[in-house]
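Structure first, commentary second.
The chains shown are only part of the set, and none of them has been moved.
Chain IDs A, B and C follow the sequence of writing; residue 1 opens each chain.
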Amino acid sequence: MAVGGTSSFRKVDTSVLLDRAGMLLVFLGLFVTCSIFVDNFLSWRNMAGLSLAISMAGMVSCSMLLCIASGNFDLSVGSVIAASGCVAAVVINLTGSVVVGILAGLGLGVVVGLINGFVFAKLGINAFITTLATMQMARGFGYIVAGGKAVGISNSDFFVIGTTYFLGLPTPVWLTLVTFAIFGGLINYTEFGRNILAIGGNEEAARLAGVPVVRTKILIFVIHGLMSAVAGVVLASRMTSGQPMTAIGFEMTAISACVLGGVSLAGGIGKISYVIAGVLILGTVENSMNLLNINPFYQYLVRGGILLAAVIFDRYKTRSIG
Amino acid sequence: MGSSSPYLEFVRISKSFPGVLALDDVSFGVNSGSVRALVGENGAGKSTLLKILSGVYRPSSGVLRIDGSERAFQGTSESLAAGVSVIYQELVTVPKLSVAENLFLGHLPKKRGLVDYPCLYELARAALVSLADDIDPRTPLGLLSIGQQQMMEIAKALTRGARILAFDEPTSSLSAREIERLFSVIERLRSEGRTILYVSHRMEEIFQICDSVTVFKDGRHIETFHSTKGLTQDILINRMVGRDIKNVYNYSERPYGDVSIEARDITGPGLKEPISIRVRSGEILGLFGLVGAGRTELLKLIYGATRRTGGEILLKGHPAKVETPRDAIDQGIVFCSENRKAEGIIPLGSVQENINISARRHHGYRMGFINETWERRNAKEQVRSLDVRTPSLEQRICNLSGGNQQKVILARWLSDQMSVVLFDEPTRGIDVGARSEIYALIRRLAERGVAILMVSSDLPEVLGVSDRIAVMRDGALSGIVERTDTSEQKILSMALPV
Amino acid sequence: ADKVRIGFLVKQPEEPWFQTEWRFADKAAKDHGFELLKIATPDGERTLAALDSLAANGAQGFVICTPDPRLGPSIVAKAKALNLKVVTVDDRFVGSDGKFMEDVPYLGMDAHAVGQQQGSLLIAEAKKRGWNLAETGAIVNTFEELDTAHQRTSGSVESLLAAGFAKENIFSAANRTTDIPGSFDASNIILTQHPEKKHWLVIGMNDNAVLGGIRATEGAGFKAPDVIGIGINGTDVVAELEKKEVTGLYGSLLLSPNVHGYKTAMMVYDWVSKGSEPAKFTPISDATLITRENFKQKLTEMGLM
């Protein structure tokens, strides 16, 4: 909560503005720095590559935002990405139909989401354990469906989703942009979105005010399962195969993107701009470290250091400037 | 509607919690177009009954009848839909959302499936107009003072247009002006034919607005007075407590010592100008003001809970370092918050733990280890002296009734040795019987030479207990008056905006 | 319970490689009537725990592909204490002095040598296509966290250099994860940095590492004739080689997990049942290159398809 002094009105205004911009500002700083000091960073090719590299994290972080805003999180995303890709691949190969395959992949995501939502919201088991369990189960299911190895996809029509370009940008990037727009609207302009924030802010208050808490929570997890599956299907299309081993630990990437952007794990905060900032910062750091050809062991140090620097800067920028 | 068939009827309601029978075979009815007071000691079962009415709890046995038909609500969304609105004893708000969104939580206005913000703010302004027109519906709710939040909660209940409204101690953190506004709203609701339940520990209010009174004791319905004619506070108190209570405040002159604590030119958030205040040892200084006047902030600034932007604290004439609550406590200053839910209780902790958490450092432990013997003894003593109703010392504090939680928090601060006590609405939610005990306790502290600064929104209380009275208005001190040369009118006029 | 029981511990059962080893070890067990206990041991802690449960389960020996060669001394010590015979496969134990523990029976190939083979095959194919090597870049997908990976990729780079490939045209891409997206993202950056190159060689520790690189070149607009990638393992490229359109993946070095699995299982079995101690070192000959032309035949020959 901002402690607004009154003596210095203009000052306060600037700092409020800075505070609103939050991590986007940090990203901007990072971006400018990289543009100046990292060769090729600003090239169109690199921008397209960078945007493609963060497209999956971008998609999944949007729905992860819903989970976190409601005061929870979902650990099963990485496994769902992998399993849905495998399911899509296997079904496409079996039926020859791309559409049926995609639907099957998305269906898996919805089912896992339903299980998560039901066990968590209806049976009242905490989300951590619930999604930890389904994370294991979805991973195992993916391996079993795929028979333990990558499933190459025979029908190349499927690769349109992942490998084509539109107006100079890869299709997955467009999908991610659309996702940002949809989720931004969802959170700010629908009752569902506001209910999520209310639940995250004070679940008891939401329940007493007649917010359908259980239904909202189930819906959150279903949406998140669906989005993870979308990401998984897009990934399978990009890689031209379903990979049961992929995206291990991706839950951490998605959660980190949100939290780094400024979403509180305690719930109640849900700004899509935060997520965008978080995803962009993480992606830019990885991209630049590789462009700079930093030794992989030192990359760990740099990654950790920048993460810390970013949040500390964000925390103190209002003080020092305002 | 004939008076023979009440609009709202509780029939043989019982409710038990592990180890506690909160309601025991309670039956009574309330007519529409009337205001029914529910009174009883702390822990008598009033809040539990209201929660059964709204579907938060399901009764262990018994039924609820509304307009003649039986209802069994499975949750608040059902009761809300059936036209029942309850204002709960503890604030239940979403601090990060705006006031407007809090007001319409669960039924936001929509246009083509999307939230209609212009309409929302319009509706919110209208909802606040008769209660708290100084609140901007766009501000995040968490920035409001407790009293303002309470007014918002009341407005929230009204947005539902409910047939039945229940108020659980709505005035415990409101001051006279806000109470007046609330009463005129209740008056209007009654005249519109709604059914109103009203829980309060302030007897004078009951006579002011209620048509009839139901008395509870130990979870049982003791008696319903269908009219307040011929009823007196003394009778009511006697029925509640089982004995007579004379001279609630029992004020007597005391000798003061030197200045014990002085706050000099304090500035900080919530204050509009620097404030200086002194309390002598053995003195009780009351601090009055309207909701949002900045009293809480002043106390927190003195205590070191909020960072001061200027000014200093002097103890016995010497500048003292009071930067954190821990500094304060180590120098004998304690502070009891008005906001027991957010700033008082450790909800999952036991009664014993909640009592000892602060004082153990000065009594209980050796080399970092807890002295269980002292802790038990102290907890037992405190529970006895404040008459805390709890099944055991191990009970989680969040399972106690509101008033009993308040007593536990008071017990926490009475467990330690102190020279300065900062009380923020110390009797909030405490029943009449226990209240006179607490006044006696405060008096005894003062007699021992403790300096007491007590915020209260209850004007009779301020006048009844304090030696001097400081009044705040809109973030500034508007004056300090002696007990002997003041009156309710004078104090109110100092508190009201100019 | 009269049956002989032996364990087969692998560091990463999720990899098809180890599944194949297991499959053929199982076959050996069936053929010779012993029981095989398969346990995943992704790290040192779980490896030691697995030895305890093997012993508890009445096993008398085990084959292991250790998650880390340096675990050798502690595995050997523990095995001795539990009275279990040890044969190592794929990765050889390294002692505290940094040298191979040569008295522990080992069957496997030389990671460095396989890498060298990858490098020389790549350069040979490039020369065959008549590429101007000055306009050719080599993407090296590295995963330095894994010692075997390091040995393979550095072997590969050595071959390139030895064949006269210029050092400044070799670009290493640190993979963040060992899946295809990991090598895709890293390779993509090399492609961005060097838009001037007309042809690309793709190097990586295994099939996945190379496949990600191939996908990246496709994304950057390179056609199959301008890209050569050769994987290692062979088992993970089947789908790629089956694709109708030719891709940048030229082929893969087919190793023989089937042989590894069957032979090592038999070594332990013979040791515990007949007391015949296996050889200290059983080298497995060079890997064979599989390409679009011959992969079906080779894989079927080896019972891998």
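By our rule, a contact is a pair of C-beta atoms (placed from the backbone, for glycine too) under 8 Å apart; a residue touches a chain by one contact, two chains touch by 3 or more.
As the structure is a computational prediction, the values presented were derived from the model and not from experiment.
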Overall stoichiometry - one representative per chain kind is placed in view: A x2, B x1, C x1
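Everything that follows uses one rule, which is that only the chains that are shown with their structure count from here on.
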Contact graph of the chains (line, ring, star, complete, other): line
Chain nearest the overall Cα centroid: A
Chain pair bearing the highest count of C-beta contacts: A-C
Maximum centroid distance from chain B, chain identifier (CA atoms): C
Intercentroid distance (Cα basis), chain C paired with chain B, Å: 71
Whole-Å gap separating chain A and chain C, where each centre is the average of the chain's CA atoms: 33
Residues of chain A touching at least two other chains: none
Chain C, residues touching no fewer than two other chains: none
Touching residues on chain A, where the partner in the complex is chain C: 39-40, 43, 45-46, 49, 52-53, 56, 143, 148-154, 156, 163, 170, 235, 238-241, 243-249, 286-287, 290-291, 293-297, 299
Touching residues (chain side chain C, partner chain A) in the complex: 14-16, 19, 142-145, 171-174, 176-181, 184-186, 188-189, 191-193, 195, 208, 211-212, 215, 218-220, 235-236, 238-240, 242-245
In the complex, chain B residues that touch chain A: 54, 56, 75-77, 80-81, 86, 88, 92-97, 101-102, 105-108, 110, 113-115, 140, 142-143, 156, 269, 272, 306-307, 309
